[in-house]
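Only a single protein chain was left out; the remaining protein chains are all shown in position.
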Amino acid sequence: MGIDNTDRTLASNRLVFEVRRDMAAYRRFRENFELVMGEYGLTEEEKEAWRTLDLKKLGDLGVHPYFLPQISRLFHGGGYNHNRSEACKAYAASVLAGPAGDQ
Amino acid sequence: MGIDNTDRTLASNRLVFEVRRDMAAYRRFRENFELVMGEYGLTEEEKEAWRTLDLKKLGDLGVHPYFLPQISRLFHGGGYNHNRSEACKAYAASVLAGPAGDQ
Amino acid sequence: MGEIVLTIALAHAPGLTGWLDQAPQDQQQRLRDGYQEMGRIVRAAKPDTIIGLANDHILNFQFDNPPNFCIGTADIWHGPAPWFKDWLNVPDYTVKGNRDLAHTLVREGDRAGVRFAYSDSLLFDDNWSVPLFYLTPDHDVPLVPIHMNCILPPLPTPAECFRVGEVIAEIVRTRRPARERIILMATGGLSHDPGGPAYFNVDEAFDRWFLSLLEEGNPQRVLKEATIERMKQAGDGGTSELLAWIAAMGAVGGRRARTICYEPAVELRCGMGGVVWEMA
Partner (left out) sequence: MGEIVLTIALAHAPGLTGWLDQAPQDQQQRLRDGYQEMGRIVRAAKPDTIIGLANDHILNFQFDNPPNFCIGTADIWHGPAPWFKDWLNVPDYTVKGNRDLAHTLVREGDRAGVRFAYSDSLLFDDNWSVPLFYLTPDHDVPLVPIHMNCILPPLPTPAECFRVGEVIAEIVRTRRPARERIILMATGGLSHDPGGPAYFNVDEAFDRWFLSLLEEGNPQRVLKEATIERMKQAGDGGTSELLAWIAAMGAVGGRRARTICYEPAVELRCGMGGVVWEMA
């Protein structure tokens, strides 16, 4: 884990990069993310981690850590992103194995 | 002059870069290079140097030296590019103020 | 010759605009007061242009070819980028660029041995949106944004970043019109760890140590002690945004920083605050 574990060639990194830059791509991702994962050439291991929002696994595979809370926000929304928000709780549940709001 | 004088923001540099990469862009450039120069936003000073194939001037303005013989080849062709070829002679006449073949 | 009339460095975490109401009341107040005080200092300096230095957050720097420094060359900028609007909760804004200054930095950087990438289509997120909301709420001061690679290893070294600041200052001094007034503004840090195990922590001890180091006015000591390793220990995923501060420090010589405010803002998931170097 950590930024030093980033794999710049990993398809998941390119996917996160691009959907945040383009709202049309983001909507398309939300509507059919299986299709989009296929287009980006994610491995089965990556796809399964996306499906279960296993952010820890995605980090282990080489997704940049900065993207992990953003992936949570891709699914849970980014507004009012405080520590007890759905996006933060999903992040904490996956990466820290405990709810964030308790800290 | 010299590679240290290169201006990476100069429109002429982008023009050379792109026409060599794309034969359709190259043909378009050959057919109407005034139009293309306008599209790339060349200054009047750059345009005049292109019109007169004043390679020395283009170098002074910040075109990368490596591009100068290539600009000559854009107009005079690149085949059989020996020292007495038209492309080399035009280069020599402009930059060295003397025919290359004599050296 | 132009002049850097003020150098400033401040944290830009999105909670400051997005969910500040979640922080304790007294901390909210101190942060608002501090950031507004920095705004007064910035506007009092009557800048013609702000040159900004901030982490790119891998929003514009692509994985296949990330530069370390990229100068925004557009005539006009729009923020925030769409996907970040609800996160940041700031009004949409437009701010002028300064293409002539930006191109000068690119060209003269090359000659000074510092490579700046350049782009006229940078997307803005919290890196500029949060600081500008407090410092120039009318968005009436042109901005030349310099995006940096602070989080995608290998990172530029503190010495390389410092050198960038030195070169920027030298270019402003020697290659710009007389009496042009420039503010150098670094944004990023302090301790935080977006996406890492310390996501919900702040390393207050590190932050106070780092600020005290800047207050000493000994840049060589900062370069020696504020290593990337040390930053990462204080929050692997984000603290190295302080490389932007170190770049800014390259422009201040031996001047001492003055801390305007600091709060270990756990609810904002970031050590928040800022310093100024008065350049007179």
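For clarity, chains are labelled A, B and C in written order, and residue numbers in each chain start from 1.
We adopt the following convention: contacts are C-beta pairs under 8 Å (C-beta built on N, C-alpha and C of every residue); 3 or more make two chains touch, one makes a residue touch a chain.
Worth saying up front: this structure is predicted, and the values here are computed from it rather than measured.
Undergrad: Among the chains present, which touch the one that was left out?
TA: The undisplayed chain, in the complete complex, is in contact with A, B, C.
Undergrad: Write down which of A:D4, A:E34 or A:E48 is the residue touching the left-out chain.
TA: Selected residue, touching the omitted chain: A:D4.
Undergrad: Go through chain C and note every residue touching the omitted chain.
TA: Per the touch rule, chain C residues meeting the hidden chain are 64-67, 70, 110-111, 113-115, 117-119, 153-154.
Undergrad: Identify the residues of chain A touching the omitted chain, counting contacts across the whole complex.
TA: So the residues of chain A touching the unseen chain are 4, 6-9, 62.
Undergrad: Can you list, in ascending order, the chain B residues touching the missing chain?
TA: Given the touch definition above, chain B has residues 1-4, 6, 8-9, 13-14, 17, 19-21, 23, 26, 59, 64-69, 73, 77-83, 91-92, 95-96, 100, 103 touching the missing chain.
Methods note: only the chains that are shown with their structure count from here on.
Undergrad: If you average the CA atoms of chain B and of chain C, how far apart do the two points sit, in angstrom?
TA: The separation of the two C-alpha centroids amounts to 40 Å.
Undergrad: Measure off the straight-line distance from the CA centroid of chain A to the CA centroid of chain C, and report it in whole Å.
TA: 26
Undergrad: Quick one: report the Å distance separating chain A from chain B, using the average Cα coordinate of each chain.
TA: Going by mean C-alpha positions, chain A sits 48 Å from chain B.
Undergrad: Quick check on chain A: which residues sit in contact with 2+ other chains?
TA: Expected reply: no residues.
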